[in-house]
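Sharing a structure here in structure tokens format.
Apart from one protein chain that is not included, each protein chain of the complex appears where it belongs.
Each chain gets a letter, A, B and C, in the order it is written, and its residues are counted from 1.
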Amino acid sequence: MEALGPILKMEGIGKSYFGNRVLRNVNLSLGKGQILGLVGENGAGKSTLMNILFGMNVIHETGGYEGKILINNREIRFDSPFDALEAGVGMVHQEFSLIPGFTAAENIVLNRESTIYNILVESFGERMKTLNKAEMRQRAKSAIEKLNIELKDDTLVTEMPVGHKQFTEIAREIDKEHTQILVLDEPTAVLTESEADILLDSMKRLSGLGIAIIFISHRLQEIMEICDKIIVLRDGEVVEETIPAETSIKDIASHMVGRNIDSAFKRETEMIDNSFSDIILSVRDLWVDMPGETVRRASLDIHKGEIFGIGGLAGQGKLGIANGIMGMFPAGGKVIFENSPVTLNDPRSPLGMGLAAVFEDRRGVGLLLEEPISWNIIFTALQMQNKFLKPYLGGLVKVRDAKAITECTRYYIDALEIKCIGEDQEVKELSGGNQQKVCLAKAFATRPKLLFVAEPTRGIDVGAKRVVLETLKNYNKKYETTIVMISSELEELRSICDRIAIVNEGKIAGILPATSESTEFGMLMLGKVDNGSEGEKTS
Amino acid sequence: MSRKIFTRDNVQHFLISNAVPIIFILLSAFAIPVSKFSGQYLVQEMLVRLSRDSFLVLSLLIPIMAGMGLNFGMVLGAMAGEIGLILITDWNIMGIQGMVLAMIISTPLAVILGWMCGSILNRAKGREMVTSFILGFFMNGVYQLVVLYGFGKVVPIRNPQLLLSRGFGIRNVTNLEGIRKCLDNFIPLNIGGVSIPVATFLVIALFCLFVLWFKNTKLGQDMRAVGQDMDVARSAGIEVEKTRVISIVISTVLACYGQIIFLQNIGTMNTYNSHEQAGMFAIAALLVGGASVAKATIPNVFVGVVLFHLMFVVSPMAGKYLIGQAQLGEYFRVFVSYGIIAIALALHAWKRYKDKERARRSLRGNA
Amino acid sequence: MKRILQFIERVGWPRVIIAIFLLSLFIAAPFVRVRIDASISDTLVRFGMNGVMVLAMVPMIQAGCGLNFGLPLGIIAGLVGAVTSIEMGITGLAGILAAMVIAVPIATLLGLGYGILLNKVKGGEMMIATYVGFSSVAFMCIMWLMLPYKSPNMVWGYAGAGLRTTISVEGYWDRAISNVASFNFGEFFYCPTGMFLFFAFMCFLIWIFMHTKTGTAMTTVGSNPEYARSAGVDVDRMRIISVILSTVLGAIGIIVYQQSFGFIQLYMGPFYMAFPAVAAILIGGASVHKATILNVVIGTFLFQGILTMTPSVINSLIETDMSEVIRIIVSNGMILYALTRVVKVRS
Partner (left out) sequence: METPDPIGGILLNKRMTVNLGLVILFAIIAILLYNSGKGYNLLLDNQTVTINGVTFEPTGTVFVSVDDGEPVELWVDDRGMATVKGKKHVLKIEVLDEDENMVLYSVEKRFSIDPEKGTLFSIPAIIAGSSEWVIPKER
């Protein structure tokens, strides 16, 4: 095996987006039939690395990458995913890429259908060939056989369970004749345990057939089980390269999250213990139907005046909690705020009780991109609290009070250092960081008692991040507002929060004080603590 | 989720999916006896209308397959066909030769118009229908510009009977006596006093075979893929935009032939209105047949044409006998043809919303 | 040069072209012996006539319901009001007031149903609106025949029942609004001051409304429904209010139109009336999801100016009546432009 040399070799791969370095000097090599486990937190650079390998447009649109990729000892540089496919690199993405109304077979051979010649081809071209359905099914069947899974080739995708969709995707890559490297991006995330076992089994079979596999997963158990080699990425660098025999899950977990605390967000303030103050928000058995962030049964208590962090890997449901409580997605369960129940599925109820939220989807939910800054900031306060309205004709009509609005907007522009040319500038012209500040100002303008802040630093530069976090901290201190901050970046949470809950598979995996060891958080994130799923692990 | 709710849900689902044809069958069942038409008359009338309209309606199938909804832009094809007919009438080409020649002349025109329409619709993804609808109006203006001001001035027209008295511009009514019923009577057949336009039906049958065959080509498969999920199709390497344009081009060319077949049966042409009516009636008929914006089959076409035209023929007389005013029935059928499109579109949009909710509910069930 | 290009870019090519076209028509008019004062007067009258109907586009566009192709629904309410007012024999401003008082509740009801429907079909509003408009016109054709109106000025003489296709308002409230404080200047120039005042008043009302809490919420719903929802706005309710408002404005608009025009056009008359109004507001610079009152004023003036000037000037110039064709191409071309542009911005 080794005599043939590695099938894939990546040397010194680096990449930065707009001066923001996401990958630095990554080396890896993969032999024929090997399975490589690639692990790392969200944002560690796994996707970027795979995007580079796959020649995605987003890479060369942002200035290409550094380093070399060799396949079978020949240097390659892909301009598009189709080049990568041509060279035998197959990828199964996290989102399904299947045509819903097609059968498994049709999806497996999509755009590579077997065809039969007819005379019209001479005039209208290749696409007038008729389909050879028998052969298509045959090909699908043999691909399914290779995987050794239960999948009927004539099932419609719409009628398939999630696992079978995943299998169909993989079968499609297998059907490509010269697929030699297969990238599987979290293939087991959506599968049930038994389905995942079947998948792992088929992966072993594939590697037996000589296909090299790069396996990305957060389930370390699986990685340990089937990989020949494990690479841990953190902050764009390879921090560990090992084989399962020489490591343990705990080891890998600590490599994933362990980071130099003195880097960006060193914790400056002492942790304040709020555990004796009143419970301001109590959540019991909350479920939220938010696509991609389903919350199953989450229960937690938040104390008055604290900064509470909610962390966890992407897709586990941490974002769903805030969205569910604020009425943005269908939800159920019990939510008590200051001893009175919050009506779910109606945004007016939480808003009216003094809750506010800054949502993670800034451009989608958080902002009116085509309206001026002033509107963005005052709107919720105007709608919910009838602020900024001036009565005319003895109160018969109330019209927007332009003066008060300007005043308020100017105040927040100064207070939050929003860089703009004036309060009438349209928000879409602002940078990401300043847009985030507008979102915060919108929430502040309602003077909330409890504020949800979801992913407040996503996609903004370091300087702005610092300002945003400082602002939150100061606001918490100044007005004693309870803040619930939701973020994928654990270090960020640890730098300002008092307590941090980790969400895994839609449930609270545990709640720890922010000063706990990062390894402990890492274990919680990976679902490796067996103290009951709804466990209220208070310190 | 209990079983009972599930079945009620299913029944409701069935009723919603087939609401339009059901309404029509009920309406017809009520109106036919009232109108006092004889069975033979209705059979003859339906045969004529099937032969006349089916082709036009069939031309709508392919864009639906490609996920572009109802192609209101088919009026562009109809316009191309009419220009071909005006030219052969001017040259006095008669019979089947004239008809075929008109088709040959108007094909390149229809291809160009279809390509234009397809490209414009690619710029308006997600609102193809309203865009193609307005495009139809817009091109109607251009058509008038060409036919009312260009013909006889820029395009030489020698037959003075076609021209307005001012010396250019085509008259409001163009007489197609030369090709009248040339296809319908090509193979004459008469059974029990009902004459059957065999040749036209053969052409339609041929076309149905074409549609079925086309679904089995690589291009047809690509269209279905594009129609269901553009992004997935694109990531699989299918040229989405090009495929969409091709589907509109095919539809436009077929609509052009459809309009020629339609007009050879009628024998006269409202130079400036025929195409608009063609579009509206074809779309209404297809929807009446139980098709939706996202799915249409060949049986939908024939059921639709029969049901829609049954209503069309019967309603004035029914109105007359019922209320004593034929005018009322006249307005009623206009109301029905527009109303049915409104209902079908609304039902479709509503259904899409409901389906989303259903998918949601099933997702929640897993949770 | 660069600044000119920038200006054009900001105003939009179609608008500039149309404005230049209109300007050249006015310049060309004296050379082909078309009286400029009469032309301006005509343009002004038509501007006043159509203004309110164009204004009826604003609430729905602002609330994100798209272009109101369902305007005929409002027009029908206005027609019922107008016809009933004549039946009652009320003359002068009182007659118009009566027409409006009858029309507004009807329009509110129709708008409510229409709004509920549009809420069920989010994303496909425009196409459905068009066909709701069409079918309601066809439905009213039946009603015009059946409704028990009796006034001999309105029903068919020979049958004694069923309303006529066109009904003259002369003797009732012909130009009742227009003539308030109106004046003539020379032989050809007539200024319908009252109609302008009324139009300005309606614009002012809408302007005020757009600045209230509800109006602000409505604009926000159109701008970003998710944002509005997260801020506690009932999106569906706002959309319904906008549709009602548009429908009511449509009803008032047609009454203003009729009193100036002198006739009530029934049956298929309102069929295509949405299209000129839609085209006008788009020419004024509105897009499918944003419209201001300034867009209404500019758009109505430009569009009606072209409609007035092309027949007279072009006809004298090339001795052919091309106005109809130009109207179709300009108005639909404008709508087409707006429809294809939006998506480009979005993606």
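The rule we apply is simple: contacts are C-beta pairs under 8 Å (C-beta built on N, C-alpha and C of every residue); 3 or more make two chains touch, one makes a residue touch a chain.
The shown structure was predicted, so the numbers you read here are calculated from the model rather than taken from an experiment.
*Asks:* Considering the entire complex, write down the shown chains that touch the omitted one.
*Replies:* In the entire complex, chains touched by the missing one are A, B.
*Asks:* If I consider the whole complex, including the chain that's not displayed, which of B:178, B:197, B:290 or B:319 touches that chain?
*Replies:* Among B:178, B:197, B:290 or B:319, only B:178 touches the chain that is not shown.
*Asks:* So one chain is hidden, and I want to know which residue out of A:122, A:193 or A:414 touches that hidden chain in the complete assembly.
*Replies:* A:122
*Asks:* Going by the contact rule already stated, which one of B:12, B:97 or B:172 would touch the omitted chain in the full complex?
*Replies:* B:97
*Asks:* Using the document's contact rule, name the residues of subunit B that touch the chain not shown here.
*Replies:* Answer for subunit B: residues 88, 91-98, 100-101, 104-105, 178 touch the chain left out.
*Asks:* At which residues does subunit A meet the chain that is not included here?
*Replies:* On the subunit A side, contact with the omitted chain comes from 79, 122-123, 125-126.
Keep in mind that, in the parts below, only the chains that are shown with their structure count from here on.
*Asks:* Across the complex, what residues on subunit B touch subunit A?
*Replies:* Residues in contact with subunit A: 213, 216-219, 221-222, 224-225, 228-229, 231-233, 235-238, 360, 363-364, 367.
*Asks:* If we count contacts the way the header does, which residues on subunit C are in touch with subunit B in the complex?
*Replies:* Those residues of subunit C that touch subunit B are 69, 117, 120-124, 126-128, 130-132, 134-135, 138-139, 141-142, 145-146, 162, 275, 320, 322, 324-325, 327-329, 332-333, 335-336, 339-340, 342-344.
*Asks:* Which residues of subunit C touch subunit A in the complex?
*Replies:* 208, 211-213, 216-217, 219-220, 223-224, 226-227, 229-234, 290
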